[in-house]
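Presented below is the structure to which this report refers.
Every protein chain of the complex appears in place save one, which is left out.
Naming follows writing order (A, B and C), and every chain is counted from residue 1.
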Amino acid sequence: MPLFYDEDQSMLEDSAAEFMKTEAPVAHLREFRDKNCPDGFSHRLWEQFGEMGFNGIMASEDEGGLGMGLKEAGIIMKEIGKNLAPSPFLTTAVAGVEALNNGSKALRDRYLPGIIEGKTVLSLAIDESSKHRPEAIAMEAKRSGNGFQLNGKKQFVIHGISSDMMIVAARTAGSAGDKDGLTLFAVEKETKGMEMDAVRLVDSSVAAHVAFNNVELTADAVIGEVDQGQEVLDRLLRAGRVASAAEMVGVGTGAMKQTLAYLKERKQFGQLIGEFQGLQHRAAHLYSEMEIADAIVRKAAEAVDAGVESAELLVSAAKAKVGVTSNLAVREGVQMHGGVGMTDEYDIGLYMKRDRGLSEFFGDSRYHANRVAQLYGY
Amino acid sequence: MPLFYDEDQSMLEDSAAEFMKTEAPVAHLREFRDKNCPDGFSHRLWEQFGEMGFNGIMASEDEGGLGMGLKEAGIIMKEIGKNLAPSPFLTTAVAGVEALNNGSKALRDRYLPGIIEGKTVLSLAIDESSKHRPEAIAMEAKRSGNGFQLNGKKQFVIHGISSDMMIVAARTAGSAGDKDGLTLFAVEKETKGMEMDAVRLVDSSVAAHVAFNNVELTADAVIGEVDQGQEVLDRLLRAGRVASAAEMVGVGTGAMKQTLAYLKERKQFGQLIGEFQGLQHRAAHLYSEMEIADAIVRKAAEAVDAGVESAELLVSAAKAKVGVTSNLAVREGVQMHGGVGMTDEYDIGLYMKRDRGLSEFFGDSRYHANRVAQLYGY
Amino acid sequence: MSDLETFRKETIAWLEENCPAEMRKPAKSESDVCWGGRNFQFQSDAQKQWLEVNAARGWTVPDWPTEYGGGGLNPAETKILKQEMTRMGCRIPLSSFGIWMLGPALLQFGTEEQKLHYLPQIARGEIRWCQGYSEPGSGSDLVSLQTFGEDKGDHWVVNGQKVWTSYADKADWIFCLVRTDKEDKYRGISFLLFDMESEGVTTKPIKLISGNSPFCETFFDDVKVPKDQIVGQLNRGWDVAKYLLGHEREMISGGGISNEMPSIGAAFNEIVALDPIMRAEMAAFDVDTLAFKAMGELFMDELKAKKGHPAQPNMMKYAGTELNKRRHELVMAAGGSESLEWESEASNKGAKARNWLRTKANSIEGGTSEVMLNVISKRILELPGA
Partner (left out) sequence: MSDLETFRKETIAWLEENCPAEMRKPAKSESDVCWGGRNFQFQSDAQKQWLEVNAARGWTVPDWPTEYGGGGLNPAETKILKQEMTRMGCRIPLSSFGIWMLGPALLQFGTEEQKLHYLPQIARGEIRWCQGYSEPGSGSDLVSLQTFGEDKGDHWVVNGQKVWTSYADKADWIFCLVRTDKEDKYRGISFLLFDMESEGVTTKPIKLISGNSPFCETFFDDVKVPKDQIVGQLNRGWDVAKYLLGHEREMISGGGISNEMPSIGAAFNEIVALDPIMRAEMAAFDVDTLAFKAMGELFMDELKAKKGHPAQPNMMKYAGTELNKRRHELVMAAGGSESLEWESEASNKGAKARNWLRTKANSIEGGTSEVMLNVISKRILELPGA
């Protein structure tokens, strides 16, 4: 399959671009930020996502979805990134649905319709420390009667406060690092014993610190098999990593475009600043890096979709590469904007903030570069 | 003490600069390279070094030297670096003399006069693998009668083939990594059982692979105390690291100067290429980095001379910083010269080659950055 | 005992006696900093007392002449005072653009009358100053500024707009670049001082990406400025501004390195133990920090001995600000998701993230990194057409 977008994919790109531009441009983020919206996103926009058919992109056609893959989900994520559109698409329609696809029909029947409609929101409770390190998950899920009892803490649970269901990774056996013994649970909102502390993040999204105190779950809350959650988690992570990388390509591209426009309009020393070769060469280098980052994200998505062996390697390479590159894009963006780049009035600073948030989500460039080395056996 | 050069140091700088410019400019290196000189340097030049008084710089005044420190030695090394002057100054007059200063009077009486005169050459047999890793020295020195018997291999022994005495680090007790048990030996040339394989290096210097087969040494060959060689070795290494870093500042500065001159003379597209802001900004960045590298090398030299506690840290920081910086200088140098930078006719390529050689000598930037982290306890 | 040793002993004794315990703890936030001025609200009695005892001794500006309210210390004494204050953890008694920027310009270009009038007020923290250089259309390019002072005999009438005036909403007076000759683009600029309470002056804070508003837009609508409030010659304000910018760059460049900058890798040793790539980045950063600190020492030594290249502060400003930006990128990365928090108490209201965003201005304010590189190219490397 060629790495460029085929006709259907290009149509999807056009419609996602048009939709975000109209319904969720950067001004939309500002509006929700300025009114201090407790959820950090618009539920109405989420319904509109549903109306556009975006939310079922990873769900099978049998179950009301589009039966597409990460490459298509990445197309939507990129447009989200370009416009900094706040939405639960990544946690719900990509990572969440990917997990559900590997769970029971019952769970899918319960959640998919609402997701596809844009009514239901999912969140992911994976991280237990300030850095992403899913291989160290230690939270305990004891067997209790026919079900389980959860105790422990999770953090960086984006949309935790507004989610209808939270996917929680915990240990039903073994200890941190063991391959077996991990289980994924679908935890309904307002389940007894969950305490959430919502924190607004630099990019205006809202994450939760979640404490689980003797949270009782029935056996049907298990996504996949008990003790065999690693594989489902890996799938969830692959999807989340590729999709967040795609969003970052969008963020970097959006920042670069704003900056190029500014270079063509701002004058200093009697010249457009875009005429200065010092800035031209940096812009051209950035363009080159953004193109390359986009390519590896497409390649990783394709590899996961095709289920090839090297997918894991390509996914980490993608998140690592785009992490470095979109960071470069926002840093160059603010610097090339000069003083106005520091003001809240201009959008470029919002790109910098979003980039920072995304860089930590699903592991930063360092985590994934290290993973590339490990997968290569060094 | 201020970090800039005081009046005496400035005079030393002027005289070293004048001497190298007259007696050992880059053309001197070319001449010795082109005649395939087996030693890789001119013995006559080494005598001239002696006549200038340079060689006794680290020797005490009582013993015919100048009683100066690494800061002054670094001044000479920098001028050597700027002119790519091939000489055994680093191994002999800096690292070698530093070791002798920590050994017996008898050894000093034996070697110092010849060194100061520019007749005697010393070499250093430390590395046992292709990367500098003195903490892993494993070569064996067994007690044998009243003396020792050496068996094992050393490599990257610069000037090994032409040296009158080789300082060899070997284990008299313990095993690789132990603090105690290391001993330094002064091994006379043509000692029975030494086999040398001389190899010409990329920068036209000559290094030896040395094999020791039952090499018998008497007890008075020991530099310092038996089993307590680590401290002497550390002193030798500190001196060698700072001095090689100073030489690299010279190499980087020389490369930068040649490049700046070329930027002011070469025309393309009807302009001097130095007028292009893309190149200007890179040149200015390089200047900034070279200044900073020079400063840390001075600081490290001063710290070693003053015997302050942080000296070890500053020495590794210096070699690490200058390693990255002079590499930048030669890479930018060749690139900014364009096609002619690739020709043997222009000198810039010789700077690139020398930089590569020096970067490995006494540990590269990576080794020393790692050491900085270790010394900081992480 | 040498004179300097005696001075050190006396200084220690004085500090011990006069510096309140509260003023020996590090300032926790911006609001703990004493800026002085007509409307300044002291945070505590200790803060007020610490300013007053220093002002009385001339030690808010220890190296200024005593006749202008300074301490009259020589460079060696000044250094000792700083060392001992640092050692004992004493806070700076008075932070002030008057001390850092206007003062040096007045000392160099002011008339004797101006010095006697303005400097003691600055030294005592009575008047808080702000700087009016940049305009919306001219960031790096100050020559293009438009604010105009019309000559009305014994005064000018100033109209125009400034931007990036630090704390203009809290300042009492402004030192300001104003065009006084429209014909001569390069020279027709004068350096004027005036009261921010003058009729026609309004200020509007600019909200930054950090969420803070330390800068303002400042508008002048027929503001009267008496003729004796010019520093330096008419239409030669550029000389004063250039001197001041050079001084500012020296200050900024020296700023980050006078204090100990600890190892970043050591500060996050638990994080880097689990993240070998971050460890490598931090090791490289620690190397660069050690090197830059050595450069700072060399630079200050040369500055004191009047030996360095006069454009060297531009290099220091460039290298220092880029380094600081890198530092904060690493701090954010080490902090991970917790450092993203923007409002929580645990994050001290997002202090890490806000500080990180604040550093992005380092390489813009006081001359962008690009302008610094231009200046190095031209003045130090003497590249053609630069």
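Everything that follows uses one rule, which is that contacts are C-beta pairs under 8 Å (C-beta built on N, C-alpha and C of every residue); 3 or more make two chains touch, one makes a residue touch a chain.
These numbers come from a predicted model, not from an experiment.
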Going by the whole complex, the chain not shown touches A, B, C
Contact partner of the left-out chain, one of A:Cys37, A:Met52, A:Ala136 or A:Leu272: A:Leu272
Return the single residue from A:Met58, A:Ala317 or A:Val334 that touches the missing chain. A:Ala317
Which subunit B residues would touch the chain omitted from the figure, given the whole complex? 127, 129-133, 155-156, 199-204, 207, 267-270, 276, 278-279, 327, 331, 334-335, 338-339, 341-345, 349-350, 352-353, 356-357, 359-360, 364-367, 369-370
Interface residues of subunit C toward the undisplayed chain are 276-277, 279-281, 283-284
List every residue of subunit A that touches the chain not included in the displayed model. 2-4, 260, 263-264, 271-272, 274-275, 277, 280-281, 283-285, 287-289, 291-293, 295-296, 298-300, 313-314, 317-318, 320-321, 324, 368-370, 372-373, 376-378
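The working rule: only the chains that are shown with their structure count from here on.
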Provide the C-alpha centroid distance between subunit A and subunit C, rounded to the nearest whole angstrom. 41
Please list all residues of subunit C that touch 2 or more other chains. 370, 373
Got the subunit B residues that touch at least 2 other chains? 277, 280-281
